[in-house]
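Provided herewith is a single structure, encoded as structure tokens, for subsequent inquiry.
With one protein chain held back, the other chains of the complex are shown just where they sit.
Residue numbering begins at 1 within each chain, and the chains themselves are lettered A, B, C and D in the order written.
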């Protein structure tokens, strides 16, 4: 049974600057926590720390009672500002790769594409997609390979109103399935959920 | 005296798909027109056509009574989804280059940086900037080299609330100075201005 | 011992006087060594030019020795994420590069009269040259990474990779040398070296070693102090 | 191992799209064969003995120059984050990247090298050995190069740095490979050099991935 993500008085530094100190939060199964804060406050950094990329100055980040390890790497989806899609490959190639790489299958990739209305675009190269379409290809990965913890960095920014509501329901389903979402946002998400303001210099 | 941008029953196609047909709009000095529409509707394509990159299927796009030409190229700022900033160079290097390339000077670049509160970041490499900070570096170009027509693609997306209001006032000043802004947006801008919905397939 | 000094404070307090003392010792040894090398009888085969050997050979030895030190320090900084070890590595690299350059320069100076050529593709020469490239690569990487911690780890990895490769290079070059006899007639040194030459050589070698440790400690101390100063200014700047 | 296959396919696709593959081999072949005779005053007699060596150096240079693509782009567009969160440890990812680099750049050159050498007048019997050496040596180049590429991640002067770092590491494989070929061509025992070359390449194949993974983790942090 999942016990969720527990951050205890964490302090992070980038370069020589300390971003924040003594930050604590708990994210339990089925919960959505949206991080807000000024540009440069440290939202992305926090997400990266939670994903295990950055080692904190001090404090602990435990998932399922564990410190960062391989088990965690396979239990979470991290989708940052950049999506890592290759402009020269087609949407289908990229989607398939990401799905299979994260433990999904071609079928689940296909299903995810349907869910986000991507079929007509699958044969286009990534570089030809519009911003929102490209973002949807990146988001499709979350659906195509089920993992409990989602770490999302402004997931909705380039989406239009309709797609936002669609992805809102996707997130809701993920939560109702016992999933967890930690999302950095500037505009509130179309879901009920706690919000945490990260202070710090702009 | 500026006569602004006039689009007459324009139809655009990308790949083999027609995006829209018979679109007409007029943008006069001091006006803000925000383009809305679904992902893939053709907002970015329209902006690129206005900038003279894409040649329309049919219809005309005239600026100051002229079809696309070099004069227009130097009269507009185009800021797309991608900002063309180089990850390995410092913010100051990139800002200076963009300003000087667009006809500004180092001083105007410095002033623009101050306006958008970028000074503390100028020595950082672009790859180290947060999403919003990076966007501000890109936006600083608009201020550092004055040009009448701004073509902006979701200019505000990664900015926090405070920066949005700041850039809102920047846009307002540009308009009050007789400038023109054509902006593709998903969330309404914090300014008075007309909006045009671009229909089309998602 | 190393772990005793691992704590920067203890290191700083313990080494405050070590640097200068070693420095003085090195100066004395150098003086003696140089005096000996000039009073030593000229070699029947190489004539006066043999005196270059007293500068050259120890330098060549140090080139290898210092790289070993660099590798060791890098190992500690990589495994134990130890700031002091990294400072030591950072301090050692330029010294090693310097010794290597000295060996190359004096070597080719020596080669001119001996072989009639500034450079000969002799095994030992070649391997020292490649060692010099290792040093350059390390320094270049250090210079190109600005984030302190990342620079520490990345260059440590590189140093260890290099450490593994130095012997391989040495071996490969020697093997290559057995394939093609080098153009040189003169086999480098060898055991057939007269006592009158060996004594000054040994003293010079000792002097070089002491000098290295003196400089190493001093540079490491300055490195530690510099990082502290940075931290202070940042704290004063309120982390901004 | 399904994941490994998936990753390998993707890496190969990208490496080929980036200019690797047979075309690179042909380019290489063309350069070497057209250039050397012209420069040598086309006295094939002198050429023949030298051809293998020249081919080897060209091989090393070619592998050197395609290195930057290996990690830099994935690092800058965020794809490395995804790779780091996959089912395989970063060591395996590094292995896949190294193998792809080899298959896309080393192998074509390995196929081209003997043809070039023979075209330059090396005796045909040598061709097979040249191919073997080039293929195996290319493996060594790819992985030693990979270490340089990964260590230089996020550095200001990527490409330059990689070259400077990697060059000295290339010396042993070049020596062993060219030595073996030269010895064979001269009718001397060649097995020694060949053995050393294999040993070196296998050693890098075994060790380099760990260094690369460590460097990549460091760069992502």
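The rule we apply is simple: contacts are C-beta pairs under 8 Å (C-beta built on N, C-alpha and C of every residue); 3 or more make two chains touch, one makes a residue touch a chain.
Everything numeric in this text was worked out from a predicted model, so none of it was measured.
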Indicate each shown chain that the hidden chain touches within the full complex. A, B, C, D
Using the document's definition of touch, tell me which of B:62, B:86 or B:164 contacts the absent chain. B:86
Kindly state which of the options D:7, D:24 or D:84 is in contact with the chain not pictured. D:24
Identify the residue among C:22, C:130, C:158 or C:211 that touches the chain left out of the display. C:130
Tell me where the left-out chain touches subunit C, residue by residue. 119, 121, 126, 129-130, 133, 140, 173, 176, 179-180, 182-183
Which parts of subunit D are in contact with the chain that was left out? 16-21, 23-24, 26-28, 30-32, 34-36, 38-43, 46-47, 49-50, 52-54, 56-58, 60-62, 64-66, 68, 156-160, 162-164, 167, 170-171, 174-175, 177-178, 182
Which subunit A residues touch the hidden chain? 87-88, 125, 127
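The criterion applied here is as follows: only the chains that are shown with their structure count from here on.
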Comparison of C-D and A-D (more C-beta pairs in contact): C-D
Which integer distance in Å separates the CA centroid of subunit A from that of subunit C? 49
How many angstrom between the C-alpha centroids of subunit C and subunit B? 57
Distance between the centres, which are taken as Cα means, of subunit D and subunit C, whole angstrom: 31
Multi-chain contact sites of subunit A, meaning residues that touch two or more partners: 15, 81
So subunit C residues touching two or more other chains come to 146-147, 240
